[in-house]
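First the structure, then my questions, so here it is.
The complex appears here without one of its protein chains, the remainder shown in place.
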Amino acid sequence: MSNTNPLLDVTGLTKHFPVKGGFPIRRTVGAVQAVDGLDFQVNEGEALGLVGESGCGKSTTGRLITRLLEPTGGKISYRGQDITHAGRKELAPVRSEIQMIFQDPYASLNPRQTVGKIISGPMEINDINPEGGREKRVRELLEIVGLNPEHYNRFPHEFSGGQRQRIGVARALALEPKLIVADEPVSALDVSIQAQVVNLLQKVQQELGIAFVFIAHDLAVVRHFSQRVAVMYLGKIVEIADRDDLYGNPRHPYTKALLSAVPEATVDETPARERIRLQGDVPSPLNPPSGCRFRTRCWKATEKCATEAPPLVQVEGNKPGHLTACHYPETEGTIPAPRLSKDPQAAA
Amino acid sequence: MFRFLVRRVIGALVILLIISAVTFSLYYALPRDPARMACGKVCTPELLAQVRHNLGIADPLPVQYWHWLQGVFVGRDYGGLGNCNAPCLGFSFTNREPVLGTIMDRLPLTISLALGASVFFLIIGVGTGMIAAVKQGRAADKIASSFSLLGSSLQIYFVGYIAMYFLVQQLGLLEQPSYTPFTENPAKWAAGLLLPWLVLSIIFTANYTRMTRSQLVEQLSEDYVRTARAKGMSRRSVFFRFAWRGAMGPIVTIFGIDMGTLIGGAIITESVFSLQGLGRLALTAVDANDLPMLLGVTMVAAGAIVFANIIVDAVYALIDPRIRLA
Partner (left out) sequence: MTSTDQQAFLSVRDLKVHFSTEDGIVKAVDGLSFDLEKGKTLGIVGESGSGKSVTNLTILGLHDRHRTAIDGEILLDGKELTTARESELEKLRGNKMAMIFQDALASLSPYHTIGKQIGETYRKHTGASKSEARKRAIEMLRRVGIPQPDMRVDDYPHQFSGGMRQRAMIAMALVCDPELLIADEPTTALDVTVQAQIMDLLKDLQQEFGTAIVFITHDLGVIADIADDVLVMYGGRCVERGTKEEVLRTPQHPYTVGLLSSMPSLDGPVDVPLSPIPGSPPSLLNPPSGCRFHPRCTFAEKVPGGLCSTERPLLKVEAGRGSACHLTLDQRQEFFADLAATRH
């Protein structure tokens, strides 16, 4: 993060969804704190992975960056331009540079449009006429994503799940974006197909120099794809670092627990990681725990964790750019204290 | 649940208020003068002004509306025409009586018609739908579906006249439609309404057959139905305890809407069978340019629909804990 001019600069990004209730007149009685004060940057051509469990706010973050959702607070700058609350007109040029790839390859393509129409859609909306015409460009794009250009006039239902996701990628590439937000792009695909799409995205990232925000729950896929990784928990980033630092030297207890929970397809006698089993479930973002949000499931939590929210900083022993939000960061090789048998209900 | 109901009732009253205001304004947008019609042939300007005053239409529109609203809550005195006690929906221009009284006279017939028909179309419609769902894709299903399609494409005036011609006049199987109050003679009440019930239910049954079938088919393919079977529950108990429970909600919803509509007056049915219900009353009121009557019938009809919806929502909440405990 030595780069002083990041492509995307997010500070204090917050999204609260109001909750209605009350009697006799309905009013806002609370808020789901889906995203609560995120700071991160994405540099040009870089892939930032965003991992976390359901309800951590990673998908909301993706939708805030692409401005599909209106932020409640904070600031999003794209190439130095503040787009946090930009209107339709101001946003138009930026929209074409930030594209999105969705999880469900079945629901995100209009079944009544041909592939050609789907992929040229963004060009039509933005009134872009590439040299040689839109059709030629679409055929090029089909070739880039590994589909037959002759399939220009086919409909989505004639393609398999993996091929549909390729169509989604081609559509995202149509406007020559600088940043692609990919929200769980492979998790709906069969295992044998996932690798195909990951390779395609990686090719696109490297050859076309497109920056990625890669949102996924699969830690191995994120590791393979991203240069930097941010781990989210209940609307906050708990740790962000270069890939090798994060996976090799996780400092936040949650990162460590998350990594240890991933089942690996190996049958080695000595497991590579110590086993940490978290108790209970993620608390509700409607009423998150005070202080450190992870404290209700953390084996190290003390009084301090309940009263003081740990800042996301470069804790001692971290390399530059490796930030951890924890009062009691893990040190390499430490064996965690015996887990407290916590009542998961206390958190809810 | 209580909070929910209170909130819905308040909402319903607001809707009724809006409907009354809109009906009121629309009527006065028409270029017809009820006072001139009420005044008769020998009409002097003085007399006309007097009639206007008595009818309550001498004042500007908002004032008139205000008076009408007041009447609903505290009653109203119509000078020479008489007194109208609260809740007063107005005083008819034509028969010179409080509107509500006339409506209450007609209401029992309309309610009898609606309730009686609903018993038929619920039993036949839901029953056929269940059979079709169980025998999905087989002959019974196909027959039920075809009849359902046929029924929904029929029209009351068509079926009604044909049925009357054959069943009453030619074969003499059924009585000529008529209305005898239930309290007077239940047998006659039923005999007189049997034909309209049957004809009404032919039209409505189709809807319930289709709805029941599609809901049940959907429910039967739900994961929790499969789970129940995996637990060892028999087909029959899975059908009634799980699938039917889930299918009930949407059926109750359309039933509520249908009941609201029917109580508001089955205009065509009443006309076909010459029954003096709310629907016919509305028709004559339109013909006679009788605003208070029209407004009164409109309010009763709107009230029936709005409150039927509240009941539907309450029943929905009883069926589905996800709504009740949200």
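For this structure, a couple of remarks:
Note that the chains take the letters A and B in the order they are written out, and that residue 1 is the start of every chain.
Note that a contact is a pair of C-beta atoms (placed from the backbone, for glycine too) under 8 Å apart; a residue touches a chain by one contact, two chains touch by 3 or more.
Fair warning: this is a prediction, and the values are worked out from it, not measured in the lab.
Among A:Ala31, A:Leu69 or A:Ala195, only A:Ala195 touches the chain left out of the display. Among A:Ile125, A:Ala220, A:Leu286 or A:Val313, the one in contact with the hidden chain is A:Ala220.
Contacts to the hidden chain, counted on chain A, fall at residues 53-54, 160-163, 190-196, 198-199, 202-203, 217, 219-221, 223-224, 243, 247, 257-267, 272-273, 277-282, 343-345, 348.
Contact between chain B and the unshown chain involves residues 137, 222-224, 226-235, 242, 245-246, 319-322, 325.
What we mean here is this: only the chains that are shown with their structure count from here on.
Centre-to-centre spacing of chain A and chain B amounts to 53 Å, using the average Cα coordinate of each chain.
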